[in-house]
Structure formats: C-alpha cells, structure tokens
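Shown here is a partial selection of chains from the complex, left in place.
The first chain written gets the first letter, and so on, giving A and B; residue counts start at 1 in each chain.
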Amino acid sequence: MIFLFTDFSYDDLYAGQLHASIASIAPEVPVVDLLHSVPNFNIRVGAYLLSALSETLPEEAIVVGVVDPGVGGPRRPLLLKVNGRWFIGPDNGLFNVLVRRAARLESYRIDWRPISLSTSFHGRDLFAPVAAQLAIGTLPECSSCDLAVPDPMAWPDVLCEVIYIDHYGNAVTGIPGGALEDSAVLNVRRRRIAYARTFCEAVPGVPFWYRNSLQLAEIAVSQGRACDALELKIGDRVAPTD
Amino acid sequence: MIFLFTDFSYDDLYAGQLHASIASIAPEVPVVDLLHSVPNFNIRVGAYLLSALSETLPEEAIVVGVVDPGVGGPRRPLLLKVNGRWFIGPDNGLFNVLVRRAARLESYRIDWRPISLSTSFHGRDLFAPVAAQLAIGTLPECSSCDLAVPDPMAWPDVLCEVIYIDHYGNAVTGIPGGALEDSAVLNVRRRRIAYARTFCEAVPGVPFWYRNSLQLAEIAVSQGRACDALELKIGDRVAPTD
C-alpha cells in the first residue's frame, strides 16, 4: 500500500498526477493521501510531521515523501527502509528525523530513470513510479548509499517550535508529549500555557496544551482557535518550563 | 464500501489517518471521502447534511460519521443500522435526523476497544477500525442499546436555516424541497427570494431558490455568489411564505 506525503495541496494540479502516475503502473494498489498540506517548501517541519505520522502506518507501508524545493538540482533520489517501512523521495533533509530515530535503516540511491523526466516534477516522474514498481514487487535499479548523519543540533529530538496549524486553529509543536510532565508550562508569545488532558477538561476560551493523537504537544483552545487567540504561526518558539 | 463524513477538511492531518487506519485492517475495501467539510464542530448542520447525503449512497454503505467536539468525554460510541445502511460515530446528535426519519432502525453501543485509544482522535482509533472490521465481515463486540428519541422541536423535519455554503457561494437550507410549492418565497436577511427551476432559467445576478440535487431548497445567484450578494452565513434564518 502506498501513502502520499507532500506539500502539493489537494485542491491543485499535482496530487492527481501522482495518483495517475502510480495507477498507470500499479492500478490494483491502494493509494492513500496521507497529507498534502505540509507547509510549502518547508522541509524542516515536513521531516517532523512525517516522522510522527509514520508511526500510524502499517508495517509494510510504502511512503512517497515530496517536499522538494530543490527539484531539478543535484540532490539524490532516495529509497529508504526505516523500521520496515519504505520511504521514497529527495535527499534534502525530509527524512532526517526518521533517520535519526530509526532502529533499523537501509538506504539506497535510486539509479533508475524514466524515459521522460521533467525538471520540475520528480514526484510524478520518478518517485511515484518507483513506489508503484516496489508495490508490485519489481524493485527498480538502486545502489546502496551512505546517508549523512543529521546534525543533532539542527534536527533535535525535541523541536521547541510550532510545526503545523490545523484547520481548527490548533498548533502542533515538535515536542514529543512524552518529553513533558503534566506540570509543564509552555511559554509561547509571552503567554504561559498549562496542561489539560483533553478538550472536555479544558476551560472554554483558555489556551491549554495536551498530548495529541500523534503523541506531540499541541496548543489548543476549547471552543476557540488557538492560532488566532495567540497569533501563532509556523516556526514560533515554544519554550517548556516546569 | 466505506464512506467518510467528517469536519476534518481534506487539506489537513486527519482524513489521511482515517484512510490509513481502515487500510491497515481492510486494504481491499474501497473508501470514499463523502464529505470532510462539515462546518467545524457543527453537529446540528452535520446531522441534516448526513441525512440528505445518505439518500445518495448504495444500500449496503458503511458510513463513518465524525463531528465530535466532545471526543474524550462520556458520549457513547454508536453503531446504527438505518434503512439497511450502517452508521458509526459518536452519540452526540450527529445521527438524530437519520434516526428521526428512519423506516428501519437498529442501534448498538460499541463495546470493542482498540489496544491504544487516544483521547482526541476516536475517528482513527475506534470508529474507522470498527467500519473496517464490519466491511470484512467481522463485527466487533457491540450490545443493543436504546437511543433517546430526538426532540422534534430541536430537530425539526423542516429546518428553516442555512446549513451549508458551497464553494460557488450557494447556500443550502435545511428545508426539504418537497415541503415548498413553486410559488413559495423565502425570506432571508430582509430579502424575498423567489423560485426558479434551475440556473438556466434564473435571471443572472438575481437571487433565487431551487430544489438542489440533495432535494433541499438552496439559495443561489446565476453568474454570481449568493453568500456574498446576501451576506449569508451558516445558521441564518430562512423563513418560507406563500
């Protein structure tokens, strides 16, 4: 089964072409749109979101990950096997958090090339066809390759930033929920945010943080929009204190 | 076949996880995104939209309905069989219009629980897996339960309100088209709206009402946007007069 993870947006020209590309090779393989709303070109938050979402996927998942501002440039096309799941996409940092946290890792450079390769849409022309071929059991030509070890300063396990704002206005952070005690307070934009277990237990209108369903700390407002109440945007610093 | 009906939005983190959850149990079962743009947390309009959309579904449909502001609180998880179709979701009113209009109704409380149940995403952890299991013929543990009879004052058959605004700017009401004569006039925001059979027969630029493809009265403007022309929003009162 193939999962798509991109910054292509659903309501645009690109996600449908990924599907068409896969379908022309592997029409029987189910394809799931996991996320197409990674913030545009934002490899860094994409890497944290992909790592968190991957935990929810079946063991045998094949993931096409495309946040690729450098398409057409020299970055390598990668095929990774991380804890049993396959990941296909550009070697630009998008897989760094997965790689850092990997218990088991195999890495390959994709040597196969399609007959026609555009300069601007390797998702459609290269990554999706590789996923489709892999799904039907015909691995395209690849070679083992070494990956640069991600710098732990640049790619910390606990990223104290807002990495996503959902359509309800909730702000997901890069802080694993397990890294915080319930007594922790999150400081963001000069406001102090206390913990609540869930929306039902929070005071309506008062910002709180909770451990969300991806096991990340998330800032929310019961019956409100946290991103508006706190004027939050992606990249905002979130500093935990005890 | 499974149908998803939520306020999750397509371009966000959640619909993809529903698909992944189903796919890990029932990869062969087709899943249709029926609607993910129910107005956020709006159980009331969700209930009317779900009832209208259900009429368009195959007899054997399995519907996951999630508009669930009280997730993590005490409401029961429900499995309903309404006129042959299955509905799975929270016992918070979302199924009230279906239930009121049901010719045949069976109701069950879902007793099965997943190994891991988040406090904030029962759609992924509970409702989607139940739908997937049902689709492959392994009904999870359930018990018959009684449903409160929806108060007909709170859940009228004719809801004289705007319940949805589409991306063309058309305003769907909760008034069944069959409840109105062609001579009926709809009063909304101090304007009087007359009937036209279809866009082609309406005067461009002049608001009109017609019976839409869900058999609901809808306010539209040929070659224009009704929601802008009339400053309509969800919940606005729409009063029919003859």
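Annotations for the structure displayed:
In this section, contacts are C-beta pairs under 8 Å (C-beta built on N, C-alpha and C of every residue); 3 or more make two chains touch, one makes a residue touch a chain.
From a predicted model like this one, the values you see are computed outputs, not experimental measurements.
Of the identical chains making up the complex in this file, 2 are positioned in the shown model, whereas the full set numbers 3.
Definition applied: only the chains that are shown with their structure count from here on.
Its C-alpha atoms superposed on subunit B, subunit A is turned by 120 degrees; the angle is given in steps of 5.
For this pair, subunit A with subunit B, the centres built from the Cα atoms lie 30 Å apart. Taken together, the subunit B residues at the contact with subunit A in this complex read 8-17, 19-21, 23-24, 27-28, 40-41, 69-73, 118-121, 124-125. Interface residues of subunit A facing subunit B in the complex, by the touch rule stated above, are 1, 3, 9-11, 30, 32-37, 49, 53, 56-58, 61, 164, 166-168, 172, 197-201, 210-214, 223.
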